[in-house]
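What follows is a short report on a single structure.
One protein chain omitted, others in place.
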Amino acid sequence: DGTSFTVATATAGSLLMVALGLPLFMFVARQTPALVIEKALDPDVHRVLYLGVYGPLLAALLSLLFGVPLAHLLAKGFSGQPLVESLVDLPLVVPHSVAGIIILFGFGKGGAFPQFSVLGTMVGLVLAMAFVSAPYAVNASREAFEAIDDRLEYASRIHGANNWETFRRVTGPLAVRGMITGGVLAWARAVSEFGAVAVVAYSVEFFYPFAGGTVTAQHAPVFVYNTYLQGGLEESGAVAFLLLAVSAVIFLLVR
Amino acid sequence: DGTSFTVATATAGSLLMVALGLPLFMFVARQTPALVIEKALDPDVHRVLYLGVYGPLLAALLSLLFGVPLAHLLAKGFSGQPLVESLVDLPLVVPHSVAGIIILFGFGKGGAFPQFSVLGTMVGLVLAMAFVSAPYAVNASREAFEAIDDRLEYASRIHGANNWETFRRVTGPLAVRGMITGGVLAWARAVSEFGAVAVVAYSVEFFYPFAGGTVTAQHAPVFVYNTYLQGGLEESGAVAFLLLAVSAVIFLLVR
Amino acid sequence: MTRLTADIRSTFTADGAEPFTVDAALEVESNETCVVLGPSGSGKTLLLETIAGFHEHTGVVTANGTDITGQPPEERGFGFVFQDYALFPHMTVRENVEYGTRYRESSRDAAELLAELGVAHLSERNPPTLSGGEKQRVALARALAIRPSVMLLDEPLAALDVPTQQALRDDLVDVLADVTAVYVTHNRTTARAVADRIVVMQDGRVVQRGTPEDVFERPASPMVARFTGANVIDLSAAPSLRRILDDDIGSQARSDGSGRGPVDRDSGTDAADHVAIRPEAITLNDADGDLSATVERVVREDATSRVTLAFDDVTVEAFATSPPVVGTEVALSFPRDRLHPC
Partner (left out) sequence: MTRLTADIRSTFTADGAEPFTVDAALEVESNETCVVLGPSGSGKTLLLETIAGFHEHTGVVTANGTDITGQPPEERGFGFVFQDYALFPHMTVRENVEYGTRYRESSRDAAELLAELGVAHLSERNPPTLSGGEKQRVALARALAIRPSVMLLDEPLAALDVPTQQALRDDLVDVLADVTAVYVTHNRTTARAVADRIVVMQDGRVVQRGTPEDVFERPASPMVARFTGANVIDLSAAPSLRRILDDDIGSQARSDGSGRGPVDRDSGTDAADHVAIRPEAITLNDADGDLSATVERVVREDATSRVTLAFDDVTVEAFATSPPVVGTEVALSFPRDRLHPC
């Protein structure tokens, strides 16, 4: 009867919740506060966290800049659309380490633009991040555009506004939440990326304003992995905890 | 005017297409056929590809098994829903290497279930994959459930079908495409996962039917990374090419 | 042969909207059709869905005196026809009609029902390929197939075009003749065509209940009057009508000593400063007219013309088979027995 259905679905759902929630709970519960504080005060960790937020931000902004116009085109429809859609979605299913290798083939030595180097540079880092996160910016913006009733744009056009004005006054404002969501999703995806970055830019030099000059650091997930390999679970856990806190803030922005 | 708007959006969109498409094209164009064939005939690579498809499949099926009931609950709404939603979406923004560390904290030594070991085991591999891919199964199924007009379920109930029958005859059949999409997305996500797997189960022992016994191999993206570190770009590119072909097949299933 | 009563109180909270409370009661005798009439947003659909068991609520629903409040929808034995049809898109028409029959001891044959409703030729088609009128006939057949003890209908005609509405309405009148039914609509013509009794809802509450005659001739409030198509005249803006009515009262008081005219303006409420009269009750160009009015507008309807007339500071509508010319003056008569305070 009705109750058994609810009990059955709730049980199955709860098991998944445990599988997802329990490790997170254990992870937080098993932290050593002293170690977390030590890591939180470590200038190396500061640099890593700065790069782990700043690099992804650049990638997300780039994704939005070029992704929003593409999303608008996709929402309106054009010939050859399925091919473009496939290309946009492909990074979602490319294995992360393969994505890094693809970028090295495309933009690395012997690639399309020999004049700039991507291996182990900030350019490579942002490029790797943009490659994996652009689909999120495009798809979220596209959904926002598609959710707008065509007739609102018709109403704008017939009452005198051209394409630009219609975008500025109607389509843009109505889709802005979706664009922001897309940007934040792209940001979060870039923050979490490990494989492509590990291949393309294991560690990079970048301008660090708090030091007033260039420093070398690794992208945060790479640093966590590195710490795990060199320092073990305990130590990497403390760094991971700090990174997770940063991710959680971005996550709250998404919701 | 109207034309300038289309030109501007098409230009921006094309640039993004180049950024995503060009490296892929270069990657394919720059392969050495002989090396690809050599790798394609390598029994080690076979094992890796087998594991790289089979492990994710287990993770995707697990995600669906527990994710579909949860998706149904989320589509209907319940109290405490926002908390559960957060927990479901969290793995999407957790950095991949951090996800691995979280799983070690939760289910590894000193974790919740000391009786089973996850570090470097098949159980750990599937668990790591399920952790990062379950949100896809849940969210796609949930969207499918939410797209069904409530009144179809009302119509089923009022004309005599209880909750179970309504699910079996109306809700399930109407949402089945969404569930399949969710399963394939989860599968693709698990195939592409690198960070969590690299931390939890860098290489695992598993039953390999073609050898009739257990063998040891790495998850495909880990193997690509390993090859890159040890054999360089050229050799890892050939392996990556094979893995990309597998991903492309899954990708075509998604669309 | 089921007598249905419902006395329901429930608050609904849709995402991002103000909570909406439905607090309404109705009683439907065996084989009667009770029409719930009201504007959109009055809660009539929520009331109907609550009777069907789709929503939690406080209060009591009974069928033949048995309390069925706690029963899930599938145990109530009701049929439901939805405004947007709600046909199962993945089943054929026949499978849709037969959907509920396996759960009932007694059911009707799908082919026979489809034939009766004139859609037998559609039985192997899929719902998305049907026209609106065809879909609604199939939905009606699906509900009838389970031999429902009560039929619940939620604006079944609202999504159809006018000729289809009229044809289906005729069939509905036949179908509803021998089953207990609750019929939700905002269309007064439909209400009058199918109703044995009418419940008028506004803002989640019942504002009037009675026979069609009661509700159409004696609306309880200006809102009911407006919704049933009656004129509402504010007597303070229509001194010439007020004078006539006062004279009547005076003369009647003198003649029968009751002191009460047919327009009960002494009922003690301010509302009695308004009178309602149906447009078809007002006669034009009567030799013995009560007052003179200007023709403001004439709109041709099927059998007649709807004429808007102005006098003092009010306008009223009336019907005329031979419509007067806009701008001219005509004499109006207000039959005293059809003027009602509201």
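A, B and C label the chains in the order they appear, each numbered from 1.
Just so it is clear, a residue touches a chain if its C-beta (ideal position, glycine included) is under 8 Å from a C-beta of that chain, and two chains touch if they have at least 3 such contacts.
Bear in mind that the values here come from a model prediction, so they are computed numbers and not experimental data.
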Checked against the full complex, the residue among A:Ala161, A:Val215 or A:Leu253 that touches the missing chain is A:Ala161
Given A:Leu119, A:Leu174, A:Val215 or A:Val246, the correct residue touching the omitted chain is A:Leu174
Residues in subunit A touching the chain absent from view: 149, 151-152, 154-162, 165, 169-170, 173-174
Go through subunit C and note every residue touching the omitted chain. 39-41, 131-132, 161-164, 169-170, 173, 186-189, 192-193, 212, 226-227, 229, 278-280, 297, 299-304, 306, 308, 319
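Assume only the chains that are shown with their structure count from here on.
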Cα centre of subunit A to Cα centre of subunit C, whole Å, reads 56
For subunit A, jot down the residues that touch at least 2 other chains. 1-2
Multi-chain contact sites of subunit C, meaning residues that touch two or more partners: 72
